[in-house]
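My questions all concern the structure below.
As you look at this complex, bear in mind that one protein chain is not there, while each of the others sits in place.
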Amino acid sequence: MKKIKVAVLGATGMVGQRFISLLEGHPFFELTDIAASERSAGKRYGDAASWYLESGMPESMQDRVVSEIDPKVIDADIVFSALPSDVAMDVEPAFARAGFTVASNASAYRDEADVPLLIPEINPEHLGLLEVQRRNRGWDGAIITNPNCTSIVLTLSLKPLYDSFGIDRLFVTSMQALSGAGYSGVSAMSIIDNVIPYIGGEEEKVESESHKILGSFDDGAIKDAEFKISASCNRVFTSDGHLESVFIDLSEKPSVDEVEDAFKSFGGLPQKLGLPTAPKPPIVLRSESDRPQPRFDRMAGAGMAISVGRVRKDSIFDIKYSVLGHNTIRGAAGASILNAELFAREKL
Amino acid sequence: MKKIKVAVLGATGMVGQRFISLLEGHPFFELTDIAASERSAGKRYGDAASWYLESGMPESMQDRVVSEIDPKVIDADIVFSALPSDVAMDVEPAFARAGFTVASNASAYRDEADVPLLIPEINPEHLGLLEVQRRNRGWDGAIITNPNCTSIVLTLSLKPLYDSFGIDRLFVTSMQALSGAGYSGVSAMSIIDNVIPYIGGEEEKVESESHKILGSFDDGAIKDAEFKISASCNRVFTSDGHLESVFIDLSEKPSVDEVEDAFKSFGGLPQKLGLPTAPKPPIVLRSESDRPQPRFDRMAGAGMAISVGRVRKDSIFDIKYSVLGHNTIRGAAGASILNAELFAREKL
Amino acid sequence: MKKIKVAVLGATGMVGQRFISLLEGHPFFELTDIAASERSAGKRYGDAASWYLESGMPESMQDRVVSEIDPKVIDADIVFSALPSDVAMDVEPAFARAGFTVASNASAYRDEADVPLLIPEINPEHLGLLEVQRRNRGWDGAIITNPNCTSIVLTLSLKPLYDSFGIDRLFVTSMQALSGAGYSGVSAMSIIDNVIPYIGGEEEKVESESHKILGSFDDGAIKDAEFKISASCNRVFTSDGHLESVFIDLSEKPSVDEVEDAFKSFGGLPQKLGLPTAPKPPIVLRSESDRPQPRFDRMAGAGMAISVGRVRKDSIFDIKYSVLGHNTIRGAAGASILNAELFAREKL
Partner (left out) sequence: MKKIKVAVLGATGMVGQRFISLLEGHPFFELTDIAASERSAGKRYGDAASWYLESGMPESMQDRVVSEIDPKVIDADIVFSALPSDVAMDVEPAFARAGFTVASNASAYRDEADVPLLIPEINPEHLGLLEVQRRNRGWDGAIITNPNCTSIVLTLSLKPLYDSFGIDRLFVTSMQALSGAGYSGVSAMSIIDNVIPYIGGEEEKVESESHKILGSFDDGAIKDAEFKISASCNRVFTSDGHLESVFIDLSEKPSVDEVEDAFKSFGGLPQKLGLPTAPKPPIVLRSESDRPQPRFDRMAGAGMAISVGRVRKDSIFDIKYSVLGHNTIRGAAGASILNAELFAREKL
């Protein structure tokens, strides 16, 4: 198969770097352009980007020249957007209008009725919205978004429960990693020997996105899933890996074993299609009493699998458990890439 | 008032040190004896104890000689027990039988029907159990326990809600400090860049103790409070200060303002009596969006007040909020001392 | 004694907050004005400042109104400067010209030949420069600076060795706390599970300031001390407290005991005069094998004493030891206040 040309918009930030790292040697995609803000455009990438990942900047990227974020200068079919939301608001439609498919990690268009909030293991049929989107907006291209990092980790664990038992309501308390705020988002002085029980806008995103993600695609529109959800979000001193404590009330009343079986046997379309970035299995079920833990489990499935553990009976609702996922791989850049892989494979 | 003689059992550990530090210059109590295990008995305290508190060992303690843990050699009316639970199991009754009042931080006797699980702001009337206890067991002395650190912080926040609105059920997710596991309880390698979503026995303690603490004393017995509670406990990288996210369903349906008023106006018997260790107010209500935080709020009220913040409407239950308290002061040594102050003042 | 009116310039930053905290109830000084940049001027201090210290903002400060940084609006005799160096460059002379004595923590004027780089325990006679400074510059007021935080901690340990044995040369490797970079100076993502072996300009400051600090005041000028010094500076994950490993070659060849005696018996003019902020003793000598440590020793002498430990023979030079001091108290705000106390007492 001839490789599809892709570009990364916002290539110098932390999520942009994850995109570049994950696209290195990708079997479907060829990274033809990297674009960033005016401050960086025209520079060597090695000079423009302070590299934040432990793996080191790929040698081949050092001398690549950073482009402007402009549809006229980008040579690609798919563009990955790691742009800040306020920039994405204007830039992403411009690219879609110019015929690009935008696989976006930004929150700007996630809530639009005709924009898919895609997680290929959960709602691949939501890609059907693209036809509606193009018709509505008169675009040749399209925007596909992935959810917020905390929402992705959570809803991947909800999907098998939703399908097998139905979900009535759930509470989730998150303990989120520093990288979720961007490389400079949390100062060391504010978090040393500390936890910050607040992340601006996060609880609202988790609550609203979950309904759309698990919703059904019917007659050209998403019908939100109908459970209730409430979130409490905290920032803790970990580099990567969001950990979430979940209390959940299911429609049916399965045993702990049945719930664990649902997690273990879960797989979705990306696994069936063998998409390159699809983790096998997407959910790792831990049997130890004290797992999942961010440092030890975030890289499960090369950072694309979530890990679930401590599944146990709850005295109020049916079940409680802990779930963990890598927030900048499964929760950001990897999510967009998997979306683009599905899109490419489905030849939409 | 002539000072009451007190001793500390288990004086070399971290909670023992908190006792010593808090008893320095205490207006009611005179520390006449410090006792520890055979390994330490007979040594200078300055040699026997590795001092763990940032404030430094009080000069006056350096040359004190450590006693054996034996009722025959201890000269005191009240003994504070910072013993491990398995040691407390045998030692505490021996002291009670010998006429001492044992104010214990150990968990060994917390669940006994005739042993008060005392928090003076919440259930001072539970001291009435002592008469029952003495009759049952034929002791001249008595055992008074304080709850687990996580339970204390939680139930102090529950009390005003329980009294004003009634509690139907609640979920709590804790993010607990390292000191709760003892000075050597958590290795640095296990917690660096990590969260551990498990603390052995903790969830069970929080769930069971809460009902007894908020129970009523009636006809010589505690009648458990009748709400439902479920906990999920996590260890995070903080030195002191347990933070808890609470989702709560109240019998009445108060507004956020009414709930905040209940927190703000809360006070109990220790505040009325002006007990030396009683914080004024016992609950500090924070109005910032991102408080309480362990590093900044754990020392509220000299470590004896809890801090509540982020009180907000919940989409499933009525209210959600965050609460924080110092786990080795309010949650351990300070709790026992306040218990002993109430006991001494009530001249039981 | 009637209190002297003082103001704090740059009152909203972390060092500014230390000034405010340390001036609370000060016996010599009355805080009449607090000033900050245009963004804050005119606001309530409680609204203008995000309070960073664990002790909490003094109640009395909440409603104070923040002034502009302008000599015409400030009502004070002494102004403490916590300004960034580039702002201090213009502002401090303007205040000195207008008749204020500026006790500055900024680096802007530290290297000027007629500006004292004052540490009252080391070089109180350097205040004699003020006469020269006023004559040179035609000012009614004056500028008095304190050294860089790392330099202060180091030179306080050097002074007794310099006086008793002479110093030929020394190497120092620092492990510096986060607060030295300002509250937002180091991002959590850059320092988690990490050490940064570089602090811009720090090594040069330590090397150059030390000579001036230990220099003699003779004939209206400072004659630099004549030892050699080389520094290597590192940022580690501590909140406060700079730790430094020193290897030192002395002119005389004292025993370890003699060196320890020199540390222990050290005292200076502030101790003799009983200045309010002077620690007694200024150097705490630790005998344990593993001290000083930042968390346990930074608050020695209310944060104004340095702690020295691990004094031992060196196989190349004579002696090696570790020294620690609180970088934002002894190394910044407390240093300026002690300078002002000496100035006030000496009625210059």
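A, B and C are the chain letters, set down in written order, and residue numbers restart from 1 in every chain.
Heads up, the rule we're going with is that a residue touches a chain if its C-beta (ideal position, glycine included) is under 8 Å from a C-beta of that chain, and two chains touch if they have at least 3 such contacts.
Not measured: the values here are computed from a predicted model.
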Query raised in the report: For the chain left off this view, which of B:D33, B:D77, B:E92 or B:D193 is in contact with it?
Result: B:D193
Query raised in the report: In the complete assembly, which of C:R39, C:R135 or C:R169 touches the absent chain?
Result: C:R169
Query - In subunit B, positions touching the absent partner - result: 14, 52, 178-179, 183-193, 237-239
Requested in this report: Could I get the residues of subunit C that touch the absent chain, sorted low to high?
Outcome: 169, 171, 173, 175, 192-198, 200, 207, 228-230, 232, 234, 236-239, 243, 245, 247, 289-296, 309-310, 314-317, 320, 322
Report task. Just the residue numbers, please: which parts of subunit A touch the chain that's not shown? Result -> 54-56, 192-193, 295-296, 299
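The rule is short, and it goes like this: only the chains that are shown with their structure count from here on.
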Query - Rounded Å distance, subunit A centre to subunit B centre (Cα mean) - result: 42
Requested in this report: Quick one: report the Å distance separating subunit A from subunit C, using the average Cα coordinate of each chain.
Outcome: 48
Query raised in the report: Which residues of subunit C are in contact with two or more other chains?
Result: 192-193
